[in-house]
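Heads up, one of the protein chains got dropped from this complex, but the rest are sitting where they should.
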Amino acid sequence: MQLTAKVKEILSWYEGECPGVKGNLARLLMQGRLAGTGRLVILPVDQGYEHGPARSFAANPPAYDPYYLYQLAIDAGLSGYAAPLGLLEAGADSYAGQVPTILKVNSANSLSASTPDQAVHGSVEDALRLGCAAIGFTIYPGSDACYDMMEELRELTIEAKSCGLAVVVWSYPRGGQVSKSGETALDIVGYAAHMAALMGANIIKVKPPTEALDLDAAKKVYEAEDIDRSTLSARIRHVMQCAFAGRRIVVFSGGEAKDTEGLLNEIRQIRDGGGSGSIIGRNSFQRPKAEALALLDEVTKIYLGDA
Amino acid sequence: MQLTAKVKEILSWYEGECPGVKGNLARLLMQGRLAGTGRLVILPVDQGYEHGPARSFAANPPAYDPYYLYQLAIDAGLSGYAAPLGLLEAGADSYAGQVPTILKVNSANSLSASTPDQAVHGSVEDALRLGCAAIGFTIYPGSDACYDMMEELRELTIEAKSCGLAVVVWSYPRGGQVSKSGETALDIVGYAAHMAALMGANIIKVKPPTEALDLDAAKKVYEAEDIDRSTLSARIRHVMQCAFAGRRIVVFSGGEAKDTEGLLNEIRQIRDGGGSGSIIGRNSFQRPKAEALALLDEVTKIYLGDA
Amino acid sequence: MQLTAKVKEILSWYEGECPGVKGNLARLLMQGRLAGTGRLVILPVDQGYEHGPARSFAANPPAYDPYYLYQLAIDAGLSGYAAPLGLLEAGADSYAGQVPTILKVNSANSLSASTPDQAVHGSVEDALRLGCAAIGFTIYPGSDACYDMMEELRELTIEAKSCGLAVVVWSYPRGGQVSKSGETALDIVGYAAHMAALMGANIIKVKPPTEALDLDAAKKVYEAEDIDRSTLSARIRHVMQCAFAGRRIVVFSGGEAKDTEGLLNEIRQIRDGGGSGSIIGRNSFQRPKAEALALLDEVTKIYLGDA
Amino acid sequence: MQLTAKVKEILSWYEGECPGVKGNLARLLMQGRLAGTGRLVILPVDQGYEHGPARSFAANPPAYDPYYLYQLAIDAGLSGYAAPLGLLEAGADSYAGQVPTILKVNSANSLSASTPDQAVHGSVEDALRLGCAAIGFTIYPGSDACYDMMEELRELTIEAKSCGLAVVVWSYPRGGQVSKSGETALDIVGYAAHMAALMGANIIKVKPPTEALDLDAAKKVYEAEDIDRSTLSARIRHVMQCAFAGRRIVVFSGGEAKDTEGLLNEIRQIRDGGGSGSIIGRNSFQRPKAEALALLDEVTKIYLGDA
Partner (left out) sequence: MQLTAKVKEILSWYEGECPGVKGNLARLLMQGRLAGTGRLVILPVDQGYEHGPARSFAANPPAYDPYYLYQLAIDAGLSGYAAPLGLLEAGADSYAGQVPTILKVNSANSLSASTPDQAVHGSVEDALRLGCAAIGFTIYPGSDACYDMMEELRELTIEAKSCGLAVVVWSYPRGGQVSKSGETALDIVGYAAHMAALMGANIIKVKPPTEALDLDAAKKVYEAEDIDRSTLSARIRHVMQCAFAGRRIVVFSGGEAKDTEGLLNEIRQIRDGGGSGSIIGRNSFQRPKAEALALLDEVTKIYLGDA
């Protein structure tokens, strides 16, 4: 399929990357119903590791089956599907070539009470073997483990890119100077996106920012410079600016399951603020399939500009 | 021997694996009296490391001899025999080709008072040299050492599978957010099985779950979704569901030595709940050999559907 | 371009280095308006990682764009441009060959509350791939992490020099025996420069020292030997002496944004004290471009001896 | 020299090992006055590292000289000589081929006040270069460092055996759940021997056990099963049973210097209990050479069955 002008422009931002990485970014950008628009909707399923299987799948038991999740991403015409090793392996052969996959290579779990950290349980070699387009990695800037996590990310990034894989970074500040409510404050989310960009992330995942400001030193600047944070779309625009003046792909999570209209409004503002798209997990696979497809159809239409 | 349809189906679940790994899973599934049924009974002898030799073998002193343990697994027609390096090495040549072996590559010990952790004392190279079908590894999700243990597992898994060895994971939550009694709670055991599956385990070993629920966030879901946990067989069914909707082999430990009838009832419920089989250590090698063989005969008959 | 006698003299100080390293030092010394003078003015942009994007760029929003920063260094006729991976990657192709770049390979962040440390997020391989002249690395002598940071530096230095890259060390004492105000005390800054030189740094970056003395044992010597610290130029002269009697290139940061005249006076004293030049970040990119160019023109003239 | 039936039997227990390892075990078993009997007396000199040189050698100053120690082992007709790197290196050439040597590759020291641990200061490469028959390694089961020590041992064991070197493990429980007096309790010593065997030790060194029982869970079993611990020979027999029903070589230390008759009685009981032999350090090299040779002659005669 021929690349659209929009996709060519996006790829031109990644001038530091080898053709293999650009090719994999193109795979994600040219897939599904949003192909060629420069927007992405990705299905992530790492909640089983993070929260346990029942909290993730009991509301919609067919989702316990790895095949269901692949099929959902395909049937909804999404841009990609991200999951930890076991889930991808379980269907990698059956669904080979049908949807670009992102191997999520590290995870936390809800049983641990230690310093916020994650276990690296996937490898670049795994991602290659399974035909993935990218690896995904979470960092917790702020945590006492953050410097170690960043160094793990750097090593995996070098290895992944040298093999032509793209790198998706979940940048989730946590611990240290960051208050619990501050994890989604505007200054913190913008900072999170910027650090991920500086570390070479090709695609950045952050949470939609609130109006709050968490660090005193930042607050002073936001107020002095009168940075607009009155609406979500203004805040999204600021986060995109923090990602190299919009030269990086930034997708936003849907957060905890919420009512449909609330979710769709949020997505309209992400679109209006220039966000690159959404990662929608629990809001999709925790509903019966028909409802999930209907919701994802709405989301897709918003990014297509039809809603 | 030709694979049965059941075994072929099980192997089809492991579509991410190379032929070597599938071949070794087949070795375990086509061994002994349960060959071809899709069920497994495995003899594990790692209690000497974990609890000391006298607590393990004094009740039946012939079991101090490594040959005795190999012979027990063979005479009882079991599917496999799992033990740490020294025990396997001590009979690897004499019993070569007579029973598939699983090299347990890490162990805790009862002398340590530190954070729950284990020493890795075996290697993939050892497993290959000794002709094993698989390596076995314990993780303690919840422990402050859990992220490190998971990363060790991941490295060993990559190495083992690249050599065609299968990977068996003992997934035993401990410490962190998990209460002592919660270690066998249904939500915890299901979570443990799910994490092992996500990390690429080919065979998962967990404890039979109790009716308890340990984490508040999980409890809410189990109650809201009304997940059946009234009988052991219902709970086993839930654990199998947590293992990719039954697409992974999950075997259950027998736990501490108990009376024979209690054990057999438990195994009937594991069978009825769709569990893949049992790992029976202390309940077998701590009895005089004749008694042990009689018991294992009963267990086998249950899985054959004859009891 | 032919090397000047001054540059040849400077290169002669680095008699331990291979031709590749000397060539890259020459690239920095023969670039821009100060080419051949033996002086350097470098644009560093690592504040986004250290303080967050809004605190760094909101005062002059065009600076959010990586292209702006490259262009600023080029338009001002500076000696080099130093930044973390993502910023360099974002323009490495567009600006190839137009200004020598320094890949800053480690960074701290303002979200962390742990022991002063940094994450290594760039590599020698990255620097080579991006056509850089040097890598940059920060050490925090005094911090509980300082021995580890120094060992990281040593490994990167060996690797970088073996590939012909120069090594720039930001030597910023922090923690341990060093008081907060003592971080810029004369004894501490001189010590910082000396340690960097001992570790093989080709270019050393320190802060302009104050008249204060922080360590009692050092204070005794400074007073007994009557070391002149009455003026900034005298203090700069002492720091240069601490850098192998002036045989190493030492550049001084501009510190926090301040009024223009204060900054220019400081730079005059750096010049008079024999300092090798300046690293000017926030004082340049946080002003509108025209103002920044005017300021950098003044700075350049000072080092040219015209102001 | 032709192997005796007894030595052949012992080698047959090591069926997992390559011919190189068996050959080196044979070197130890076929050396000196006990050659061919299946018994061993080894001279260990690691006390200098552990307690300092004066506490080790001042009572018999010729022993400060590395040559003296080699000569003592040779003149007494012992089975082998074990020491850290420096001591072996100092005479490796002069005494090449005269007595099998064991390179003790890790040591603690009496100046440290930290968690019981040791520094690894020797390597398999050193052992090969010096013509050793084996490496020696100490583990402290129970110590907070025990899992790390066990992992170090495992790595060295794989490397050593792959080169045909035998592995001798000093298994000394310490710290954690083990009380100070419990370090020589029967349950602890048996457990120590068992863990070493499980980790693949070819020769195991433990201390002669006392009648005490240290762990409550073990005590219950020893009492319930009525394990005989009334005499040292009975306890030795139990320890040998813990070492794979006697299929591993276990040697016992002489402990602190004591009166000659006490020592000889202890050795008679080790012999009667089926122990493989003794490691006698301070009781030999801290006496004048003539006395030491006389004592070692007595010890040898006991193991020959003549005393």
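By letter and in written order, the chains are A, B, C and D; residue numbering begins at 1 in each of them.
Definition applied: contacts are C-beta pairs under 8 Å (C-beta built on N, C-alpha and C of every residue); 3 or more make two chains touch, one makes a residue touch a chain.
Since this is a predicted model, take the numbers as computed values, not measurements.
The chain not shown here is in contact, across the full complex, with C, D.
For the chain missing from the display, the contacting residue among D:Leu11, D:Leu72 or D:Leu87 is D:Leu87, taking the whole complex into account. From the options C:Leu128, C:Cys163 or C:Ala218, the residue with contact to the unseen chain in the full assembly is C:Ala218. Although one chain is not drawn, the whole complex shows that of C:Ile74, C:Met199 or C:Leu264 it is C:Met199 that touches it. Within subunit D, the residues in touch with the undisplayed chain are 48-49, 51-55, 58-59, 61, 64-66, 84-94, 107, 109-114, 117-123, 125-126, 129-130. If you put the missing chain back, the residues of subunit C touching it would be 13-17, 141-144, 146-148, 150-151, 153-154, 158, 173, 175-178, 187-188, 190-191, 194-195, 197-201, 215, 217-218, 221-222, 225, 227, 238, 241-242, 244-245, 247.
The rule is short, and it goes like this: only the chains that are shown with their structure count from here on.
Minimum number of contact steps separating subunit A from subunit D: 2. Under half of the residue numbers found at the subunit A and subunit C interface occur in both copies, marking it as a different-residue contact.
Centre-to-centre spacing of subunit C and subunit D amounts to 58 Å, using the average Cα coordinate of each chain.
Measuring from the averaged C-alpha position of subunit A to that of subunit C gives a distance of 36 Å.
Residues of subunit B in contact with at least two other chains: none.
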